[in-house]
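As you look at this complex, bear in mind that one protein chain is not there, while each of the others sits in place.
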């Protein structure tokens, strides 16, 4: 059994890790930390876990995590970078769901995240945990930077187009819609149900932290810098991300592009390319680790439209983290992640 | 492997059975019927099942089901009673999620369901599939009448009170709220999002088909007839039932009643009695087979308030059906049902 | 023109007052206070008011309100009682939407609200602002205690039954469901969309502050003390209250009770008694000042079920406050309140 620790067990990605790991056949949840809730049973805070989790919150110290084989950071940005080195030194693998190790350019990270990076030496060692791109590197990694939710949906949608040179990478547009759980479990006016229910809006249209992460990922694929306009939106639902991606084609036609996508993802356990003319619903991936993708070329013009959906808390966070863990520990990649989406 | 058939695979209870059975370790989904969709892949209709289900819809004939060990009816009322006898004669176990075999009094059934019962001889043989009451009988049953969603939540809430004679059974009130998936997957004005979203209402306050079923169940426990007022409501969410139950106490005090409930359900894998003063949320059982119960005695007066919540499609339908199947086939009762609720 | 001031203009009842008063033909909004937002345009905080409101937030001082003819308190409990006396002394009418002057028994108020009452001498002078009961007193009042949202829905539902002695007042049950805007505009975990969306729960089942207010109101009607069990619930929508009320009848039959209700409310501009067997939806009063009521006597037994719905922010707060203002200033009672509910 893999002994797993979760730092920051009281946010939505933390409880989602617990949902998955509590019934993972090869994992024992060995430690769950919460500075504010030390001594409280986890299932007292999260009654959904009654019958599945006997853990009690402990303080987030290296000592409390020292018996773990792997530690997940489901913390706000800026925490994992303070503890990762010490854990790695103990031979503990680290999977960071926050943004601390996602950007390779420290200066850019510090610009977007508004703080000094505490552990720049680890950035190079960190493997970006998108298995569809980095599977081999993930298998041997000690430190994983789990992709953000928006970057997962957007990169999986653009990936085959860019790999095959089918779109003009100078003019990419990602119009992306997220459920409100992406904002986290924080007492804030802006995400009250009275504020977000029955309403739709864009936010951070002038610049969002996931922009440089997406740009970095796409540039690696393209082997050149890319031009990207990224507008995130808040949609009145709890879970789900829907990316609508626009690119300018050269000569390629839809049927060929459909084939490219199907071939690229044929062996991927968690990416489904829907038939031509389909429209993926976020509900069909709710609670599952899958990404559903569909393609359109309106009126046969030279704009390709890619629709890419995930559950932001699963493939966009906790599920992808567990997928990484499975790879790092030599387990079958789908272990503990074979869950059908909750429809309706 | 148990070969399972599902008759009526296109409604919400049908697809919920598929969600559970597709990853059940001891089950192979051998046949899924839909008169309208013969020849279509199930996952073409339900993309949430892509990667989990290779079945193709077949016509609902006995022949198509004859290789099954168990057949689930996820059909409208009036269908199972037409096919059950023939399947049973082939040695196939039958689990009916509709109301056909729930009421022991044929005349009452015909009154509430507005049709002639086609198979009255089977009614006595049918075991009412509420494991918390009928576990032993279920193990040896050939035909199960799965309880309705409202009756499950209400009976589990009143059960310990009535068993112990703690409430006046002449004056019980069940004020129950359901998500809209309880209305099924039918094209109807009344359950459009524009009609039910952001709104709350009672319905069938003068008489609902689940009333006689609840009354029958409570009367069996009480060993006398009971007086029950049952008012169902529609709440703007998809899954979940919340029963608020009121009874008049004699001398009992809350602490003792709490102990009675905890003891009664101590060994039940799917019933959780929350601590005193708690309020169960339906979200904490969403997608899981659990029932959460909490007790209140406002101002120490003689009214006891029981709060009982389930997911109407799981413990109120498909999950409970699988729980029955596990018992009928000698499997561990929780097999395939260890799923943590989807929170948030 | 009536010069109106609003103290506490940044909560949901404050902005709802602005929604109504901005287009009220006889009112000029003369002052809107917010300690935190002094100097900010009101429509910068609430873009829904662009084009309707040129006001700028001012500090909540008596001086800033001294040119008003009427001041509304849309403040948390405990504020109006500090300022009311001084405003009244200036000849300014005061309409308090908070609970400060609702309970006539100071000790009980202090028990439920957990603070010392700062202005007990004014309690007797305050008129309880439920026009359907107190219209005459309201016309000549200087200080109005606006009813709470739950108390409005419950009292209007029970009123004719109790006035006519049709129910046993020792055993009343009010099972009431509220949208989340009732919790106010405060940064709190419990009312995040991720916490309350797609979920239903009871809260404060053991005792809620509106219980003594309802009990006081019903006792005045009954001219004796009443026994009431009141369980509030949170339903996943923004606006609306649905009260499901249960009482034990003597000999009365539904047709007679229906007539009693229709007669009692025949001249009330904002109470509609629906036809027998109807079920009111909260959506049909959303944004309007109306209360819709329907009656059921299930199976002809001796339990009467009253369904009573309002918009908690309108008839349950700001609309009722303006209805009181109209009466106090001799305007037609419906002035500025003729708005059809927003359906769908």
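When the chains are written out, they are named A, B and C in that same order, and each has its own residue count from 1.
Everything below uses one rule, namely that contacts are C-beta pairs under 8 Å (C-beta built on N, C-alpha and C of every residue); 3 or more make two chains touch, one makes a residue touch a chain.
From a predicted model like this one, the values you see are computed outputs, not experimental measurements.
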Completion exercise
Whole complex considered, the hidden chain contacts A, B, C
Practice task
Give the residue, chosen from C:89, C:266 or C:340, that touches the chain omitted from the document.
Solution key: C:340
Practice task
Could you tell me which of B:194, B:225 or B:253 touches the chain that is not displayed?
Solution key: B:194
Completion exercise
Of the candidates A:28, A:86, A:281 or A:334, the residue in contact with the absent chain is A:281
Practice task
Quickly run down the residues of chain B that touch the omitted chain.
Solution key: 12, 180-181, 183, 185-189, 191-198, 236-238
Exercise for the section: Against the chain that's been left off, what residues of chain C make contact? List them. Expected result: 12, 15, 18-19, 22-23, 46-52, 181, 185, 197-198, 238-239, 269, 272, 274, 278, 280-281, 283-288, 290, 292, 338-344
Problem - Residues from chain A at the interface with the omitted partner, ascending - result: 171, 173, 175, 177, 179, 194-195, 197-203, 205-207, 227, 229-231, 233, 235-240, 242, 244, 246, 248, 277, 279-283, 286, 296-299, 301, 303, 305, 307, 309, 344
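One rule holds for everything that comes next: only the chains that are shown with their structure count from here on.
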Exercise for the section: Round to the nearest whole Å and give the separation of the Cα centres of chain A and chain B. Expected result: 36
Practice task
Between chain A and chain C, tell me the centre distance in angstrom, where each centre is the average of that chain's C-alpha atoms.
Solution key: 45
Practice task
For chain B and chain C, let me know how many angstrom lie between their CA-based centres, rounded off.
Solution key: 39
Fill in the blank from the handout: Shared-interface residues of chain A (touching two or more other chains) are 12, 181, 185, 197-198, 238
